[in-house]
Structures are given as C-alpha cells and as structure tokens.
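A short write-up of the structure that comes next.
One chain of protein is taken out of this complex; the other chains stay put.
Per-chain residue numbering starts at 1, and chain names A and B are given in the order in which the chains are listed.
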Amino acid sequence: MKIPYPGAIDCDLHPAMPSVAALMPYLDEYWRDQLANRHIDRYPFVLTSYPPGAPLSARPDWRQPSGAPGGDLDMIRRQALDPFGSSLAICNVLHGAVALFNADMAAALCAALNDWVATELLDREPRLRASIVVPVHDPGLAVDEIERKAADRRFVQVLMLAMGEMLLGRRLYWPIYAAAERHELAIGVHAGSTYHHAPTAAGWPAHRVEDYVAQSTAFESQLLSFLAEGVFQKFPALKLVLIESGFSWLPTLLWRTGKTWRGVRPEVPWIDRPPAEIVRERVRLTLQPVDTPRHDPQILARTLAHIGSDRMLLFSTDYPHWQFDGEDVLPEGLSAATVRRLMIDNPLETYPRLRPAAVAGDTVGDAARQEAVR
Amino acid sequence: MTREVVAKASEVAPGTSKVVTVKGREIGLFNLDGDYFALANRCPHAGGPLCQGRIVALVQSDEPGHYRLARPGEFLRCPWHGWEFDIRTGQSWCDPNSTRARAFKVSVEPGATLVKGPYVAETFAVSVEEDYLVIELAG
Partner (left out) sequence: MNVPLRQASPALGLTIVDCDIHPAYRSPKDLHPFLPARWREHMAMFGEHLRQGLSGQLAWPRMMASGMRLDAFPNEGPPGSDLALMRRQHLDANGVECGMLMQLSKGGMEERNLDFAAALSRAVNDWQVEAWVKPEPRLRAGIVVPQEDADFAVEEIERRAGDPAFVQILISPRSSDPLGHRRYWPIYEAAQRCRRPIALHVQGFSGGHASTGSGWPTYYLQEHYATTTGMQTTVMNLVFEGVFERFPGLNVVLIEGGFTWAPALGWRMDKHWRRMRAEVPHLKRPPSEYLREHCWFTTQPIEEPDDPKHLAEVIEWIGWDRVMFSTDYPHWDFDHPQQAFKFPLTEEQKRKVFRDNAKALYGLP
C-alpha cells in the first residue's frame, strides 16, 4: 500500500557512509597521519552485516552506476524523501568504525562521521535529522561524543548495533543512557553486528541470510536486557527504539517475560509492574522489515492485537535496503487511524527533538494533519 | 455459610502454617503475629498446593541493584511457579486485580463457647478450655 498523504516521518534512512578520504578534513592531525601512513584510508569500513552487493543491502532501482547506494543526496531526495512525502527522515549511517577494537580510533572516526553528517547532509537538506554514532564499547568515549554533539538538536538519537560486546542493558553502559536522557535523545538499537561474539548461542552459522534472520533474536535479548537491568526505572524519560528489527517476534517476548516475571520477581524487584506495560510505554520499533506475510493482512492485524498497542510502530523506509517494491511501503490492512499513528504521531511522541520542527511553521506537517482530519 | 472448627490455635505458631482438610477441601492456616488467616491450598494460577509454599517477606527495591525486605512473614510463595500472595488478603502481588487465592474468614474462639453450639469436634473432648480456630465455609 502506498503512503496516503504527505507528512510521514521516516525513522530509518541510510545515507551511505562517506569514504575515509571524505572524513579526513574532520579528523585531527594524529588520526589524519595514522590513517594515511598505515593505509587505513584505503579501506571502506563496510560492516560485515551489509555486504554491498547483497540483494538486501540495496534495491536494484536504488543502486547507481558508480558510488554506493544512498551516496548521493539528490538521489536520496528523489528516491527516499519525495516519493513518500516524508516531512522528516532520521539518518542512521552504518559505519564499520564501531567494530574496531581500538576505541580511540573508533571514537575519532565516529566524531568525524557525525560532523560530516551535520555538514554534508543536515545542513544541505532541512528534512533530514540524524543519530549520533558512538563507540559503544567504551562508554566514556561514547558519552564524550554525545556531549559534543548534543547541542545540535538535529541529532535526535544515539545509535548502537544489536550485537556488540555485551548486552546493552548492563550497568557499564548506563553513563550513555544518562547522557541520552539528559539531552532528550532516544536510544536507537539497529540491526547489525560487530561480530565480537558468535551471533548465536551455538556458534557461527554459514550464511548471511541466517545472520540477518537471527537479528530478531538479538533484539529480543537486548530488549530483555534493558528491561531486566532496570534501565527503564533508572532512566524514566528514556525511550528505546529498535530499528530494522521486525516485530512479529514481539508477542512471544511480551507473553513469556510477563509469565516468568511473576515467578522470579524477587530477583529483579525494581520491575514494579507487568513487563508488557513497561515495553508498550517505553519501546518503539520501526516498520521495515514488515515481517508478517504481505499476502495476509489478517496475520498482521492479529499480530498487532497480540502486541496490544498501536503506539509502538514507527514509519520507516529503511532506504536503500530492499524491504519492499515500488512505493508499496505500507503493508495492507492497516486502519486509517493506525496509519496516521505510525506515520506521524508515534515518531513525534518518541523523539522529543523532532517536535519543535514539526510544530513551528512546518507547512508539510500541517498539510499532513489537515489531510488526515479530512 | 457454615462455621467449622479446624484446629487448636496453639497448633499454628506465629510464623508457621498448617494445612487442614475441611469438608474435603484443603485449607492452609497461617499465624501472623497472633492474627490468623486461612487460604485455600490451591493456587489460582495453576492449581498448585499453595499453602505448602515458603512464607516469605516482600522483596522491594527503589532502584536497580538495591534490595530490601519488607513485611516479613506476610507473603506466601507458591511452591510451583513462585507467585507471591499476600497471606492476609490472598491477593497476588504481581497481578492484584485479577488473581487472588481463595481466602477464608478465621476467628479464634474459646473451646468453652464452641462446645455449646451444634458444631462439636472430637478435639473438644481433649480440652475445652483451649482456643480453637474456626473458619467460615460457603455451603
């Protein structure tokens, strides 16, 4: 189903990462020296999770003859923003720096990347917003980067990968959440792995397609980690967004966690209400990939009923990843009210920093609201 | 409603429980600092023998990593799935609105008064001057 009216907020857009050469002006002299002398600047920092040639990584009509998909701002406008009438889009740049073990190098590249995003994307296209990319495995350096970029309110989120060093709810990471909460930034956990662990409890599967399908189990584990460790109690204003996660797995997690909690509550006594209530209030998931069958809208409807909330899904294209064809970005069978919620209301509720732009003098957003009322 | 004599008060010391069978139903008797309570020995979750569970305090927390015990001896943990029930009310801690163990009204009555009524139990013959626990059962 096509987007019915303009004004959507795309919560997962992937401009291509810049080359190291493009990042050089944003690095200090030590890193410029090191990257050049050690030939590190000849490497593309591609994440294993998204091999450039794989069908999932880019839709054929979104590839260009030269340059990476999502690497051209005009193409992003023409292919990702305009066709869907998006009023805003959050850029989640996936960069391999986060998989480096040297956290200092990772931090330097992340900082350069964030500065590049601000200059090359946000300054040039007013509809764009972004996530702050940080070296999660060194929480101190991650906090430094959050503090450095937080004043630019076009950054709305802190970005992490679903499979990293440790489960993300752990207290080691709490300084990151404290900083994010302080600055009204959401925490965005995106599909992908640094592969610092085997992706499954039984080791390393042979195929990429399986690693990708298995991401849902990583999201389950991460969500449960945030919940069990009490992140939602410790940081009462923090919102967690699961990005490119799918959502068909969510009912099982809600049901099982609730059941087990009733029996093991004294282990985690800071969880003071049913886990499903906490999740519905504090956790969001982006729309793509829609992992219920497209041919059967009834299954989607029942899955949403099992999830028990219409506030959790956030519109996304996941451009240029290949999750749908043509302009068929919405699954069939959603009610008009649900469509309105996921296109506009849910993203605004989730990302406090989106709100000023959407409220003041934003004619695109206004048109969307009028259209919806009609 | 019938009133059934179920045990001598002295058989249920403070902090302990005793399961008795009354008219074919198993009922757990509890003594919280001299106040007596009775719950059906059947967990409303999945039918487990609730009153054979441990009597515990309520674990509470103000923030992750901090733990404290409150209301010692006032909660029962079902011996199967560990659900916590308030002994005084039968309410499930995690699901107070819709899960509740069946509770029975308990009173302590001196044997001398009871022997006069229509309900005479065999234990009366032993010593009528002791206190007895009497519960109210429907039907």
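In this section, a contact is a pair of C-beta atoms (placed from the backbone, for glycine too) under 8 Å apart; a residue touches a chain by one contact, two chains touch by 3 or more.
What you see is a predicted model; the values in this text were computed from it and never measured.
Considering the whole complex, the residue from A:91, A:150, A:187 or A:224 that touches the absent chain is A:224.
Remark: the omitted chain is touched by one listed residue; of A:84, A:177 or A:212 this is A:212. Touch with the chain that is not drawn comes from one residue among A:251, A:297 or A:352, which is A:251. The residue from A:79, A:114, A:292 or A:350 that touches the chain not shown here is A:292. Where subunit B meets the missing chain, the touching residues are 45-49, 52-54, 77, 79-82.
Touching the omitted chain from subunit A are residues 54-56, 162-170, 193, 197-210, 212-214, 216-218, 220-222, 224-225, 228-229, 246, 248-249, 251-253, 255-261, 263-264, 266-268, 276, 289, 291-293, 299, 302-303, 305-306, 308, 322.
As a working rule, only the chains that are shown with their structure count from here on.
Averaging C-alpha coordinates per chain places the centre of subunit A 52 Å away from that of subunit B.
Those residues of subunit A lying in contact with subunit B across their complex are 171, 229-231, 233-234, 261-266, 269-270, 272, 274. Interface residues of subunit B, counted against subunit A in their complex, comprise 45, 59-67, 81-84, 92-95.
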